[in-house]
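Below is the structure I would like to discuss, written out as structure tokens.
Every protein chain of the complex appears in place save one, which is left out.
Just so it is clear, A, B and C label the chains in written order, and each chain counts residues from 1 on its own.
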């Protein structure tokens, strides 16, 4: 199971199987899963809370930090995959569609890097 | 590009291409991306903030809500995919490993559903 | 030190004293404190993650849950108070100003309760 040989559907199935084997579907409702995604996202942040942007880059080279952060990202994605599984969303399609619209909003030759970008809030981002 | 035919690597590549074409790699550092994942996660929650758990299930049947939520989940996953891409994490492997350990922590015959679960904080969850 | 006899300035001073005694002002910068507020906010949510809205009301009657939640809210407010202290914001004035503008946006006779409210996202809220 590596990123190259794993389809998004494979991951969705693995998560769905785990959840339903425990009869947890009733808890994995949109409101609860939205909270869960956010809670796990905060746990990623905890690792970088008091570090500068540069120190955080260094911290990721530490094997222990790296493994812990990997776990938190897995948690965020597991809950995302459960959300899209429970609600019948094809998330590859959602991501493709979002990137496509962002292509239009941030044309490559107009926006590249910090100084050229008009909007502070949009720099580096795919906000809508 | 559907979940069945899309590999996780395909999504990582699509995101990496989008980011580097805009020279945004310098902003997509661990500390910033951790914030970004959390910000987008909060935007999923906004849709369910004042709804009961049941109302949130209903809300997802509304086409407009559904499309907006899809977009927010795409955003969370785009930032996760950028994070794992930037830091060289194989996230399919991370997810598989996390689910495997959770199998051990929440054995199927002992834990199924609400009343049987020992720990309130762990019900429905894959917390560590 | 009760809510009736404590001024907001008293709380700001207590937090500022704690932080500076440990030479932590250098870490209590806007970006870091914004993350900290969000991390602690997620810890409040953890207590209600898998509960219905009604069950969460009941959970708060449990002495242990109540004391833990109290602690998490204190943490959120401590970081907010440090933020406004570090950046010279008079937060009582900010709150008064925000409530005043919300009075204009949500007039009492037009908006009361669920069904009368025009905007889903604004129900029960003071969003801008």
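For this structure, a couple of remarks:
To be clear about the criterion, a contact is a pair of C-beta atoms (placed from the backbone, for glycine too) under 8 Å apart; a residue touches a chain by one contact, two chains touch by 3 or more.
Predicted model only: the values in this text are computed from it and were never measured.
On the side of chain C, touch with the chain left out of the figure occurs at residues 1-12, 14-15, 18, 21-24, 26-32, 34-38, 41-42, 44-45, 47-48, 51-53, 56-57, 59-60, 66, 69-71, 73-81, 83-84, 87, 89-99, 102-103, 106, 108, 111-114, 123-128.
Hidden from this view is one chain, which touches chain A at 34-35, 38, 46-47, 49-50, 52-53, 120-121, 123-125.
Interface residues of chain B with the unshown chain, by the touch rule above, are 27, 32, 35-36, 38-39, 41-43, 45-46, 48-50.
The definition used in the following text is that only the chains that are shown with their structure count from here on.
Of all residue numbers used at the contact between chain B and chain C, over half are used by both chains, marking a mostly same-residue interface.
With angles rounded to a multiple of 5, the C-alpha fit of chain A against chain C returns 180 degrees of rotation. Separating the centre of chain A from that of chain B, both taken as means of CA atoms, is a distance of 5 Å. Per-chain CA centroids place chain B at a distance of 26 Å from chain C. Annotation for chain A: residues 27, 32, 35-36, 38, 41-42, 45, 48 touch two or more other chains.
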